[in-house]
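Structure provided below as structure tokens; questions to follow.
Only one protein chain is missing from this complex, and each of the others stays in its spot.
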Amino acid sequence: MTTRPRVLPGLTAVAALQQLRTASPLVHCITNDVVQSFTANVLLALGASPAMVIDPREAAEFAAIASALLINVGTLTEPQSVAILAAIHAANGAQKPWVLDPVAVGALGWRSAFCRDLLQLRPAAIRGNASEIMALSGLAAAGRGVDSADTSLAALPAAQQLARQTGAVVAVTGEIDYISDGEQQWAVPGGDRLMTRVVGTGCALSAVVAAFVSLPGDRLANVAAACRVMSCAGEQASRQANGPGSFTPAFLDGLYHLDQSQLCAEGQP
Amino acid sequence: MTTRPRVLPGLTAVAALQQLRTASPLVHCITNDVVQSFTANVLLALGASPAMVIDPREAAEFAAIASALLINVGTLTEPQSVAILAAIHAANGAQKPWVLDPVAVGALGWRSAFCRDLLQLRPAAIRGNASEIMALSGLAAAGRGVDSADTSLAALPAAQQLARQTGAVVAVTGEIDYISDGEQQWAVPGGDRLMTRVVGTGCALSAVVAAFVSLPGDRLANVAAACRVMSCAGEQASRQANGPGSFTPAFLDGLYHLDQSQLCAEGQP
Partner (left out) sequence: MTTRPRVLPGLTAVAALQQLRTASPLVHCITNDVVQSFTANVLLALGASPAMVIDPREAAEFAAIASALLINVGTLTEPQSVAILAAIHAANGAQKPWVLDPVAVGALGWRSAFCRDLLQLRPAAIRGNASEIMALSGLAAAGRGVDSADTSLAALPAAQQLARQTGAVVAVTGEIDYISDGEQQWAVPGGDRLMTRVVGTGCALSAVVAAFVSLPGDRLANVAAACRVMSCAGEQASRQANGPGSFTPAFLDGLYHLDQSQLCAEGQP
């Protein structure tokens, strides 16, 4: 039995962002080749510290030092899969949370099997689009890679099921983001279609989720706060931008300056 | 016997761009480490969908799903060469077109041999600068890597020969771009020197060529349309920009908004 999703209060996001800026968590990112720079810049703009360490030995060493670990399988390779497993085991051993971004799971065979295996390793959170979350949960989906053919609301049951199966907080993102721990749900409206014309906005959100799950307090609310921070900055940047090129500088500037008045405005209770 | 190159009519580029935005082709990019993000953002700004899938098994699986495949050897490695071959064979098997960007061929031994082998695998198009096209055709050239010491017009005979040898449409780009199928030629003026101070404009053009060769209709005209779209947006962005830093946002915004009035203006018949 699950509750209906309610919209995350803006003040919850404000409080979590405040904590993030104070803690400045060190986020170990093992992510895809395409979004490395954007991911690092998003974390830096928010006040967190990114580090991409990818050799298996060093990844294990670093995962125990870092505040949280992000695993994104967008450009998975055999050597990277070794580093990912080493890093996850080290993070678990050091009781550091790790987050899974199952890019294009459901569309490609090897990574689908790999990600399903990773689910046994107790991710703190999973962030994907509707197709990915449905595929990962075992409910059928037809993706064609990074696009999401399904809406996030249609994938909410899959997110809930996946959360109950794994113990992770699951965020299924789209026009509205839904964040579930299998029992409680938050909805996060906002964002803008322009964000789908900029590579890495979803991948960077997963890194931000990793930063937020390293914070103390309610994990479900922290993951939802990560979604709200990104959708709020995205909404504003889209309003200022003249297209996907000017979106990126405006978005990073917006994350850097994001404050209570913005997080509590429009669409917020 | 070949005809003299004529300037591509703006309306041809307009029609092809219209088709591209409607079809939103999925472009599988196996490209160099430096330009991944810019390449993806260029495709997204134009309305295509990029995906970088690089594990050999997954690359083969994905090449058969995607609309077209881009091969760029800028940061070629042994494992990448395996993935490239797997992807090309899968694309050919599924009758999907693939495009070669022979970065720095002629300047470096291994990639030169590798790219010459790839010519046997029926690329739909080849896009390079003058040095690269001359080296690939077997006509002598002296490159020092990514720069082009030769002008595109001087390389037009090499482009024609390469097109006849391989069956590919060959685009040799520079101040003026020449596009040849070995018999017919198009010339595409435009662009701006500022584009040579921004990494990846040539590499991204090759990805755009891949998007356009997936469209129905005349392949020679489609490749030339890809060149015109990029040079037109580059010309405009250069006029607005204050340097190579502000060029990039302006260029992506320009690709996003590009329309008939722009494609049919200045320098067009």
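Lettered A and B in written order, each chain numbered from 1.
Throughout what follows, a contact is a pair of C-beta atoms (placed from the backbone, for glycine too) under 8 Å apart; a residue touches a chain by one contact, two chains touch by 3 or more.
The structure displayed is predicted, hence computed values, not measured ones.
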item: Residue among B:63, B:76 or B:233 touching the omitted chain; value: B:76
item: Hidden partner chain, touching residue among A:50, A:128 or A:244; value: A:50
item: Touch residues of chain B, complete complex, unshown partner; value: 32-38, 74-78, 104, 107-111, 144-147, 196-200, 241-246, 248-249
item: Contact set of chain A toward the excluded chain (per top definition); value: 26, 33, 36-37, 40-41, 44-45, 49-55, 57-58, 61-62, 65-66, 79, 248-257
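Assume only the chains that are shown with their structure count from here on.
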item: Chain A-chain B separation of Cα centroids, rounded to whole Å; value: 33
